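Of the protein chains in this complex, all but one are displayed in their positions.
Think of it as A, B and C in the order they're written, each chain with its own count starting at 1.
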Amino acid sequence: MIKVLYFARLKESLSYSTEDIALPPGVTTIAGLMQHLAARGDAWSAIFTGKQVRAAINHTLVKNDAVIKDGDEVGFFPPVTGG
Amino acid sequence: MIKVLYFARLKESLSYSTEDIALPPGVTTIAGLMQHLAARGDAWSAIFTGKQVRAAINHTLVKNDAVIKDGDEVGFFPPVTGG
Amino acid sequence: MTVRVQREDFNAGTEIESLRLAAAGVGAVVSFVGQVRDVNDGANISMLTLEYYPGMTEKSLESIAEQAKRRWNILDTVIIHRYGELLPADQIVLVAVSGAHRKEAFAACEFIMDYLKTEAPFWKKEKTALGEHWVEARDSDDTARERWIADQ
Partner (left out) sequence: MTVRVQREDFNAGTEIESLRLAAAGVGAVVSFVGQVRDVNDGANISMLTLEYYPGMTEKSLESIAEQAKRRWNILDTVIIHRYGELLPADQIVLVAVSGAHRKEAFAACEFIMDYLKTEAPFWKKEKTALGEHWVEARDSDDTARERWIADQ
């Protein structure tokens, strides 16, 4: 299982912020997970094919080729706008 | 008459901070005034021939070729060290 | 090194004073306070909502402060960032840096702000007369950060 968290615009589009899913067969990277989630259609498709989405694994910002392991916490969010 | 003010190290060397003097004949610039004052010998000589001295006319920092007029306030002091 | 992500307001003066007096040899404290502007990109702002990623945000701010500490000869840093609903003129963020000398404290404080703006997971939603919208990231913030990479 992995935990997936959504923030800001993404959270609002989905109307929820977190889900626990089994790492789907063949999915090993952030790019793979994004493709898998986008295939759900509707809001998911819009999130992962539209504006830029950033990803973190276990609280560290990563690129899309970063490898996901079972037990990881994955966060998806838009470019940051704090400060 | 001009007013001459001394600050910091200069004031301490002379043991006074201000004097009113008639602009001496032939003295038209800061450099001229410095030469005139240095000719008094002792502490004056030490002040104007030793370490760097800065000058202001009427509260504006000037170079040594700046022209002095009757009624001016001239300040002499070391390089500044505030902040 | 202090990092706080909190809903409550903060007192910049208190934080500056504690940095000033905390370490022997402090000669300078440089600080930055960011607040909610009443106007952004031409629209009047009535409210700003700040969201963050608990756990990751604190870790990100700590990492930025550590990078600053490694890069410059500074003594200590304080970073406080608020979340939740804020009104115009409410404080958003404080970054304060103490050091023996001013030049390094200035550089470190600006570095922390530039990295915070582009790396720390915070997201702003603005409320205007037209409704609410998520603030878009600015290219100028990326440019500000890239300067430090070229500088190194």
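What we mean here is this: a residue touches a chain if its C-beta (ideal position, glycine included) is under 8 Å from a C-beta of that chain, and two chains touch if they have at least 3 such contacts.
Just so you know, these numbers come straight off a predicted model, no measurement behind them.
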For the chain not depicted, the shown chains it touches: B, C
Which of C:T2, C:Q35, C:S63 or C:T128 touches the chain that is not shown? C:Q35
Interface with the undisplayed chain - residues on subunit B: 5, 7-9, 11-12, 56, 59-61, 75, 77-83
Subunit C, residues in touch with the chain not shown (by the definition above): 11-14, 16-17, 20-21, 24-35, 37-39, 89, 91, 100, 102-103, 105-106, 109-110, 113, 144
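Operating definition for what follows: only the chains that are shown with their structure count from here on.
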Most heavily contacting chain pair (counted by C-beta pairs in contact): A-C
Taking each chain's centre as the mean of its Cα atoms, which chain lies farthest from subunit C? B
From the mean C-alpha coordinate of subunit B to that of subunit C, what's the distance rounded to whole Å? 48
Using CA atom averages as chain centres, what separation in Å is found between subunit A and subunit B? 73
Using CA atom averages as chain centres, what separation in Å is found between subunit A and subunit C? 26
Residues of subunit A touching 2+ other chains? none
Give the residues of subunit C that touch two or more other chains, as numbers and ranges in rising order. none
